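Of the protein chains in this complex, all but one are displayed in their positions.
Chain lettering (A and B) follows the sequence in which the chains are written, and residue indices restart at 1 in each chain.
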Amino acid sequence: MKRRNLALSIIAIALLLLFLIFADSSLDSYQKRILNLCAIYVILGLSMNLINGFTGLFSLGHAGFMAVGAYTTALLTMSPAIKEQTFYLEPIVAPLANLNMPFLPALLMAGILSAFVAFIIGAPVLRLKGDYLAIATLGFSEIIRIIFTNTQSITNGSLGLKSIPPHTNLWWSFGGAALTVIFMVFLIKSSYGKAFKAIREDEIAAESMGIGLFKHKMLSFVTGAFIAGVGGGLLGSLLGAINPNMFRFVLTFNVLLVIVLGGMGSITGTVISAFVVTSGLEYLRFLDETIDLGFIEIPGVAGLRMVVFALLLMMVVVFFRNGLMGTNEFSWDKLISFLKRKFPFKKEVGH
Amino acid sequence: MTLLLKTDGITMKFGGLTAVKDLNLEINQGEIVALIGPNGAGKTTAFNMITGVYKPTEGKIHFSKKDITGLKPHLITKHGMARTFQNIRLFKELSVMDNVLIANHLHLKASYLESILHLPRYRQQKNASVKKSEFLLERLGLSQFKDEKASSLPYGLQRRLEIARALATDPKLLLLDEPAAGMNPKETDDLTHFIKEIRDEFQLTILLIEHHMSVVMGISDRIYVLDHGITIAVGNPQSIQNDQKVIEAYLGVSEDA
Partner (left out) sequence: MFFQDMTFELFMQHLTNGISLGSLYALIAIGYTMVYGILRLINFAHGEIFMMSLYFAFYGVAMFAMPWYVAFIVTIILTCLMGMLVERAAYKTLRDSPRITVMVSAIGASFFLQNLAVVLFGGRPKAFPTVGLFTDVLKIGTVSLQRLTLMIPIATMVFLWGLLYLVNKTKTGMAMRAVSKDHETARLMGVDVNRTITITFAVGSILAALGGIMWGMKFPQIQPTMGVMPGLKAFIAAVLGGIGNIHGAVIGGFLLGIGEILLVAFLPELTGYRDAFAFIMLIAILLLKPTGIMGEKISEKV
């Protein structure tokens, strides 16, 4: 059985690689961009699911962590010349002006800085519970955004950063997504992952079983923020331009949509749902834009796309409370037994 | 005989209400001690103070000669105290096995990173916890359910699982909050034997809250009786059974009646 599963996994990975080679060489840049976005949303979704789905902390500060990651990566990878051009209103502070490094260390720095911010924020807010935690993390995320709008010489204020080197490609984004999935599977399977779930299930019981609530919540929060920071860095590099307004609560809402739709506490669910939601949001773009059918023009309605998505989210919450996967995960055994039930072999049926 | 737990006049006030007043427990190693009293007498509040859920308004708690007053519950558990809950608090959505494994987490020495990367030191400790958990489940007759969701177990087995989970933390003192609640006479009888057995097998000291007098009288070395937060009697089962104040408390006879 184990061997069969291993073989199946290798085949699946090989297929994914083949697909990426194909996609990289034959898809147009718009299609590639959507695939990149999907993979980045896998990373972002998993990072939020760790905090909200697996540890049961209702944190709404994700946009803040992504902002920290995106700005860090951008500022560390932009060349001094571009930075000088970009910061025309007020020059960039000295140490940042000449700092320049390759993409990978910049992404790691993004993660580390974001994790550090989470650590500072977590110290006070992780003592709060439920709605209070949600609103306090949301508040901190807004504070980060407001600070970024006002620190002209570090972030270029509301003008934002442009001409961010476009390092993000399918290999980076899918590589990052794959690494995040593997990391999450290992983490959740480990004793710490189980401790996180115990906190989600019942804080008082978890504490009585010797699990330090604050320490473990902090670990989850900081780890999630690290991953979110890296995801933010990839996103910034993909988009090429960022400004503080991008990191409003809407961004957190999009990621929340992914994890709720996929199932809070399911890695598989988040992966599937990241692809469905991201490509869905792109696909539904036609709702906002004018469609020209040659003989007739159907005017698009700005905002309709988000109306549809908000409705979708509410319907999922009301009718399919557990999302796509609940807290279940994919396994070859489950898939095969499911297929067997759906398409029984003849010899098993005939008598 | 060595003294394991000693509370020095612990008192718990909620606003104007005094739930427990001046409670002085002394529990020796290896004893089974019961805490009884009518509903609302403050028994669970006493448990919550001892296990760190509440910080006593006054008084000190010493556990194996250390002052544990005001420590967080998880640290008290690390000192060797474990409990079950009156209204079962299992990790409902997790498997029976995971419920017990989680109680091993406090002994884990491997760091966070070592654990995520499943490095040798972590794997070694994990294998040990799995073995220990399997043994505990086997011992408590739960092995066949180890992959089931905790919430899918029948009520009686859920209570057992709570005990298995508490034992996995390697406690010196086990606190049981109404372990026989909702059980029929046969099950209650089994439980009485079972508590004695685990006491001997795991070298435990046990403090329990219980309403079933057959359990209390059958296994307790000593009994503390609370009424309206006040300790009204202490003694062995026989003396408690004949204590006038206890009888009055239970029958609800007040002095001016």
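The rule is short, and it goes like this: a contact is a pair of C-beta atoms (placed from the backbone, for glycine too) under 8 Å apart; a residue touches a chain by one contact, two chains touch by 3 or more.
In this text the structure is predicted, and so the values were computed from the model without any measurement.
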{"item": "Residue of A:Leu20, A:Cys38 or A:Val125 in touch with the missing chain, whole complex considered", "value": "A:Val125"}
{"item": "Residue of A:Val185, A:Met218, A:Leu313 or A:Ile336 in touch with the missing chain, whole complex considered", "value": "A:Leu313"}
{"item": "Selected residue (touches chain absent from view) among A:Leu27, A:Ile112 or A:Ile147", "value": "A:Ile147"}
{"item": "Chain not shown: contacting residue from A:Ala136, A:Ala198, A:Ile211 or A:Leu234", "value": "A:Ala136"}
{"item": "Residues of chain A in contact with the chain not shown", "value": "52, 56, 58, 124-125, 127-128, 130-132, 134-136, 138-140, 142-143, 146-147, 149-150, 204, 249-250, 253, 256, 260, 264, 301-307, 309-311, 313-314, 317-318, 321"}
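Quick note on the criterion: only the chains that are shown with their structure count from here on.
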{"item": "Chain A-chain B separation of Cα centroids, rounded to whole Å", "value": "42"}
{"item": "Of chain A, residues touching chain B in the complex", "value": "183, 186-187, 190-192, 194-195, 197-198, 201-202, 204-213, 219, 327"}
{"item": "Touching residues on chain B, where the partner in the complex is chain A", "value": "51, 53, 72-75, 77-78, 82-83, 85, 89-94, 98, 101-106, 108, 110, 112, 115-118, 122, 126, 129, 165-166, 169"}
